[in-house]
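A single protein chain has been omitted from the complex, and every remaining protein chain is retained in its original position.
Labels for the chains are A, B and C, by order of writing; each one numbers its residues from 1.
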Amino acid sequence: MAAELVRYIGDGNRVADRQPPEALSEKDLREIFRWLTLLRAFDERAVALQRQGRIGTYALYWGEEATQAAPLYACEDVDWVFPSYRQNAIGILRGVSAATVLAWWRGYGGKHGFWNPREHRVAPICVPIGTHLPHAVGLAWAAKIKKEPVASLSWFGDGATSEGDFHEAMNFASVVKAPTVFFCVNNQWAISTPIRKQTATETLAEKAAAYAMPGVRVDGFDPIACWEVTKQALDRARAGEGPTFIEAYCYRIGAHGTADDPRLYRDEKETEEWRPLEPVGRMRAYLERQGVLQPTEADQIFEEARETIAQAVREMESIDRPGREVLFEHVYASGRPWSFDEGLEELRAVSRPAEVRPLGPQPPEAGTGDVEVPTGETP
Amino acid sequence: MAAELVRYIGDGNRVADRQPPEALSEKDLREIFRWLTLLRAFDERAVALQRQGRIGTYALYWGEEATQAAPLYACEDVDWVFPSYRQNAIGILRGVSAATVLAWWRGYGGKHGFWNPREHRVAPICVPIGTHLPHAVGLAWAAKIKKEPVASLSWFGDGATSEGDFHEAMNFASVVKAPTVFFCVNNQWAISTPIRKQTATETLAEKAAAYAMPGVRVDGFDPIACWEVTKQALDRARAGEGPTFIEAYCYRIGAHGTADDPRLYRDEKETEEWRPLEPVGRMRAYLERQGVLQPTEADQIFEEARETIAQAVREMESIDRPGREVLFEHVYASGRPWSFDEGLEELRAVSRPAEVRPLGPQPPEAGTGDVEVPTGETP
Amino acid sequence: MVEGLNLALTQAMEADDRVVVLGEDVAQTGGVFRVTAGLLDRFGEERIVDTPLAEAGIVGSAIGMAVYGLLPVVEIQFDVFVYPGFEQIVTHAARYAWRSRGEVPASIVVRIPFGGGVRAPELHSDSPEALFVHVPGLKVVCPTTPTDARDMLLAAIFDPDPVIFMEPKRIYRAGREEIPEEPPFELANGKVDSDLLSRARVLRTGKDLAMISYGATVPLTLSAAERLAADDGIEATVLDLRSLYPLDVAAIIDAATSCRRVVVVHEAPRTAGLGAEVSSLIHERAMLELEAPVIRVTGFDVPFPQFANEDDYLPSVARIMAGAKRVLEY
Partner (left out) sequence: MVEGLNLALTQAMEADDRVVVLGEDVAQTGGVFRVTAGLLDRFGEERIVDTPLAEAGIVGSAIGMAVYGLLPVVEIQFDVFVYPGFEQIVTHAARYAWRSRGEVPASIVVRIPFGGGVRAPELHSDSPEALFVHVPGLKVVCPTTPTDARDMLLAAIFDPDPVIFMEPKRIYRAGREEIPEEPPFELANGKVDSDLLSRARVLRTGKDLAMISYGATVPLTLSAAERLAADDGIEATVLDLRSLYPLDVAAIIDAATSCRRVVVVHEAPRTAGLGAEVSSLIHERAMLELEAPVIRVTGFDVPFPQFANEDDYLPSVARIMAGAKRVLEY
């Protein structure tokens, strides 16, 4: 029943390495590694910024870099990707400014916190679980109607498979043979809810059977394996054979978000057993074993990544908080309804509330969710 | 992949009959037949009433009697059933007055058109597709929590399997091991939409795999087979082994509803090929072959059924159209908000619009849906 | 009205191959109400699609198509059945422009045949328009004549923003009229006449009373106005809102101030319905010019009744006149 787990990278010990696929040149392998380090550098820096109160609640993805960088690397430039909040920084690998993503977490809107999806073929960050999957299907379906060789890929978690939108998207995609890839990051947790409370199936890949869709399982901590299964799925999609469901099996090593304290609901000993499998160090060791990368090179790539992000942080902090008019911007593409001018007038008639500091770190006992728990101070 | 089709009744020719299951006595077999004739008599009479403009649009189920009577017969009296509009008359086999069901189609509300679900363990008719499935799951789950030996069964169509609520209900049921049975009537049509536009899978039973749930396929025109698979599913549920999905494979021989003209979207030659398989005549022939029923008995059972329904029609027509106050009845169980009295006052201040005649039959070209097409006359 | 809608779809699909139609039973049969009849033969099954039975999937797919650059038109089979797609409309369709620097609006149209009066079974007669009017980022419109239906649907399709297109099914076949073949604006150049999605229409002018309505109650309101004129010599201005968001506040205030007495009529339940918004706008801006408070004649705060009693629920000419009298005699 359960498809076996596709894996390339061994443990440099009992589990042997597999040679990288033909199609991946050494240059490709180094580039994928560079992408991993960029995502890692962004994530670690963002957590620090939140602790310092310089951005708001942040959904970290430490350890999930392979499930993000590798599938994207398998995409053509014309392909669209649809991230959830967990893949919030994916755009930086498609030319979105890291400062823009950080500004989004700082609570900035308008042109500061959002990007133009068409420019990068990266959809906006999706917050309501699973609701972006029908968009990825519709986009791929549209490309099919236009007979253009464009595919789409959506990321979502194990918990998302419980939502009705997941089901409807999977069904639509298989019925119309939409060229799309469902990339499910099974990190085994939905906030505090473990996978066994989410589904009765042993694996998530099994669910693809309900749609006569191939269901693939891959080691979510293995960038090469994630690249390969995605590449095959995209080739299949472009060949007109329809969608594929990929379950990237891994573990949520970090907290759900900076407001979450996993000690409340899981034994962190288990987490520590998974930590050594995290993809960035594992990829580095693999590439060194393969002789594709020298230790010094690797350090340097890391350095560059950290510098790129440091630069983005400076940029982000150089942005002034958007003015009040931002409330009324871009709500309608066709123009502003009359109530907007009245609203702005009402606002301008009063002095503006003081600058907002995102709330700082909070006591573990306070909450486990998406936001810092309100202090109750009213603006 | 596709489970084979459970069948008992042959064609009295090349396909041989199977002996009825031990557990079904001759009395049981006769009673199931009687239930089939009651449903048939109701349905045929209701269609006639609609043609005469004595009730409104009606969703006929001609040919689906086996998928209704047999599963209900497999239920214990304490078990709850959740019908869709297609199983609208199922209550008459659980003590609901047929006049009440006909009054519902006549557009009557309050105590005339609705029954007390608790009295009969029959949920109200569900109109929005698939939305009653979570209720059946929740009810069974509640019984499990209370440690009471009660199960539930829900009916729905092939089209319903596309809705998110179907997925969420199936997933919840399998995760909490709710004692419930999902009885899917695959009549191969959702109004004008054929099953192949609804799903990419060969069968619907396959979909159960996504929930680690058994998926059974049964001949939906075979009452004995429908009884047996449901009985097994209910025993399994009561044994604490969780839910079962049953696909009753058949064909929608009739129109979707009295406002629908299938000639607009399907070749009725195909329909005629299915018609001989309809369950009532088939069950009768089987029971006669088995020597359980004499032709004269059968005719008499039919006669009684028609008389019961005729009586119900007289009863229904003896009911006066509900008064205006019915608008405000039973909206809240706890009492009436102040606006209700004002509303009634406003109504009483004007003379009442004339008696409503449900719209009569309509030209085929007029529509294919749930309602007679509006004439545009405004009250 | 059905012929106007069908003509708009035909002209839009003819003029621009980005226009596609999605829905349940829309292609093969032309829809439950025949609004999409003939489109399949003319434009093929890639551009008009019988979808699986799943409203969130339909609306969500349409949003994705719009992101790619198409102009999808979704048909919801009946009012109530939009609720499974509500999440997609509120969190995505309404916010995609806002979330994309205004560069990628969810340029979809969601057509919703709504309201009662057609002797339909339970849950086929809701009037959910106020729910959408309260959601920022959407446009909500409601035509009442065949020509408006054609013109406004064309505008909705080519307008970049998501439009909830409310179709009063009760008058689908009422008020037959010649629809000018000529579209109301040049379809090719993509410049929509925005008045079509923002302006009310004055159907009758008088100085004694302003009667404001939209949808299926408009013809009833007109009849009430005629009766008032015939019986009591009361001359009423009758305003068909047409655009429910944004509201044509200028036209509303104009009617209110010139008549000094106002009655608002709609079929939806009263509490937090559109009548409340219209009433508030008028009082906020013109209370001192009113002889009487704005009176609402609406559906009641109850579930839409089974159809044998729907005429008791629906605002009737008699109830509208009674409301008018209350304002006039105040």
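Definition applied: a contact is a pair of C-beta atoms (placed from the backbone, for glycine too) under 8 Å apart; a residue touches a chain by one contact, two chains touch by 3 or more.
As the structure is a computational prediction, the values presented were derived from the model and not from experiment.
J.: If you put the missing chain back into the full complex, which of the shown chains would it touch?
T.: Missing chain, whole complex, touching shown chains: A, B, C.
J.: Of B:9, B:133 or B:347, which one is in contact with the hidden chain?
T.: If we include the chain that is not displayed, B:133 is the one touching it.
J.: Please pick, from B:8, B:115, B:221 or B:249, the residue that touches the omitted chain in the full complex.
T.: Of the candidates B:8, B:115, B:221 or B:249, B:115 is in touch with the missing chain.
J.: Quickly run down the residues of chain A that touch the omitted chain.
T.: 56-57, 59, 85, 104-109, 113, 125, 127-129, 131, 159-160, 162-165, 190-193, 197-199, 264-265, 321-322, 324, 326-328, 331, 337, 339-340, 343, 346-347, 349-353, 356, 358-359, 365-379
J.: With the missing chain put back, which residues of chain B would touch it? List them for me.
T.: Interface residues of chain B facing the absent chain: 80, 109-111, 114-119, 123-124, 127-128, 131-143, 145-146, 150, 152, 164-165, 168-169, 171-172, 175-176, 329-335, 337-339.
J.: Residues of chain C in contact with the chain that isn't shown?
T.: 56, 80, 83-84, 86-87, 90-91, 94-95, 98-99, 122-123, 130-131, 133-137, 245, 247, 268-269, 271-277, 279-280, 283-285, 287, 290, 292-296, 300-303
Note that only the chains that are shown with their structure count from here on.
J.: Could you tell me which pair, A-C or B-C, is linked by more C-beta pairs in contact?
T.: Counting C-beta pairs in contact, B-C comes out ahead.
J.: Please work out the Cα centroid separation of chain A and chain B, and write it as a whole number of Å.
T.: One centre to the other, that is 45 Å.
J.: How many angstrom lie between the CA centroids of chain A and chain C, rounded to a whole number?
T.: That pair's centroid distance is 39 Å.
J.: On chain C, where are the residues touching two or more other chains?
T.: 51-52, 54, 56-57, 84, in rising order.
J.: Out of chain B, which residues touch more than one other chain, so two or more?
T.: Residues 162-165, 197-199.
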